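Notes follow once the structure below has been shown.
The complex is shown incomplete by one protein chain, all other protein chains being positioned as in the whole.
Labels for the chains are A and B, by order of writing; each one numbers its residues from 1.
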């Protein structure tokens, strides 16, 4: 189908071929780091109803490096929602000013609803507990750059697989490729959502649920870490009991394959020991940096311009 | 007098000829939707001491599409006023950085005071209870586009005519033209301000005060709706009693002329039923969209550049 004029709501809306086209263009922008005038006649609205630093700043950087005019807000407080305006009317307003709308919202389905209202393309910059398609795009691009492929690798997705939208989106993204195996590593309370597991099954992806990273550390090529939040546990003692099983330390990494790479959508709190940062395994800062070229590629493809 | 180098404090500072020049240029920008370099050497400061989404984002879009560098703040919190700096010193600072200052403030007269302090032109983006000249400009432009004229039409201005700056500015704007008649439709507590009525009288505009939209619905060509806020009523029961008379519904519109158009400065809360949005009467989203070309025209004229 391609990207031109499309809404970007879920990574599952795209094909492997779409993503490979995206990766190629992202790679171009990565190796030609400079500004462009491709979007100079375009207005991009960043509608962040929920705060975000990384996603917002990398979208803003990407749009500006393409020459776009960027407008928007960084929290609900700055909007007329405080005066009682509906979400729909706010989106209609942005649709009147901008050529493309990037939406971040705490509620599931907010981006899809915005896309139904707006005549211009809408990009989901994270909504609810499952979808953060541009995060999955940059995660997969990072693997594609590091390993020259996404297929045939053994993955562990670690941490909060129930409420973390980055983890769910990453798993969805893997189903567009042919991973060797996907380990889902989480405490029982934070197991992957049934709808996510169902997609793994439908696409025939081999997967297995595990309770600790240690069980899989020696087998995996890629570890995708997310935070296990204390607040998710009704009983703080239960959190204290399990948290060690999801913390990445130098000791744990002694058992890892040499080429094993650690990804994390960031921000991290204490789920990755800072000592890990200087090991050959740490790929999360590179991954964060790739947010800019991947989002430059996505914006260009949706608008339908090429460098 | 023209616009070049002028402050924009009240719509009454301008003539019909000024506005017609503005409309012509706004129409040009509307039909040539692209970016320009006209203001690329200019810095525009958006000094929003009071929050706003629509006015702020459309000014920002307009300035950026003209190539201007945009700086500013979106609420008093972000400024040194919190540290005890005076409004005057804040304006002097902006005057030192920018070539044009857009001011939004809750207090009557703030924009005029800023204009007295600043050497660069000041545009009032809404202050106090009466003046919001750029809103009136885009409101009148919308009518000019929809009816090819502002003269000779029957208008109803509905809702809070006492505290709503958009309603007062719109009425002031109408007095620069030759409306057939202007109905002022409001609860007794929220009648048009004496200074507004006085201008209607001085300019010889035929007007009549009414208590409900129903009384005038069949006669009017343009309905300008604003919100009746519950908080304005000392007695909540009084609000409950009157609110129905200012709510626009499909049933009410059955009695309207075919070509009758509804305007609203937005945001709306519940004063216009969402079912009305898809009728031929709804013009408020178009009106909102016109904020960009009208403000592009205004900025260009004040700076004295032409596309």
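Keep in mind that, in the parts below, a residue touches a chain if its C-beta (ideal position, glycine included) is under 8 Å from a C-beta of that chain, and two chains touch if they have at least 3 such contacts.
The structure displayed is predicted, hence computed values, not measured ones.
Engineer: Quick one: which of A:10, A:58 or A:226 touches the chain that's been left out?
Structural biologist: That would be A:58, which touches the missing chain.
Engineer: Taking the full complex into account, what residues of subunit B touch the chain not shown?
Structural biologist: Counting only subunit B, the missing chain is touched by 40-41, 43, 45, 69-73, 77-80, 82-85, 88-90, 92-94, 96-98.
Engineer: Considering the whole complex, not just the chains shown, which residues of subunit A touch the missing one?
Structural biologist: Residues of subunit A in touch with the missing chain: 33-35, 51, 53-54, 57-58, 60-61, 64-65, 74-75, 266-269, 274, 285, 288-289, 291-292.
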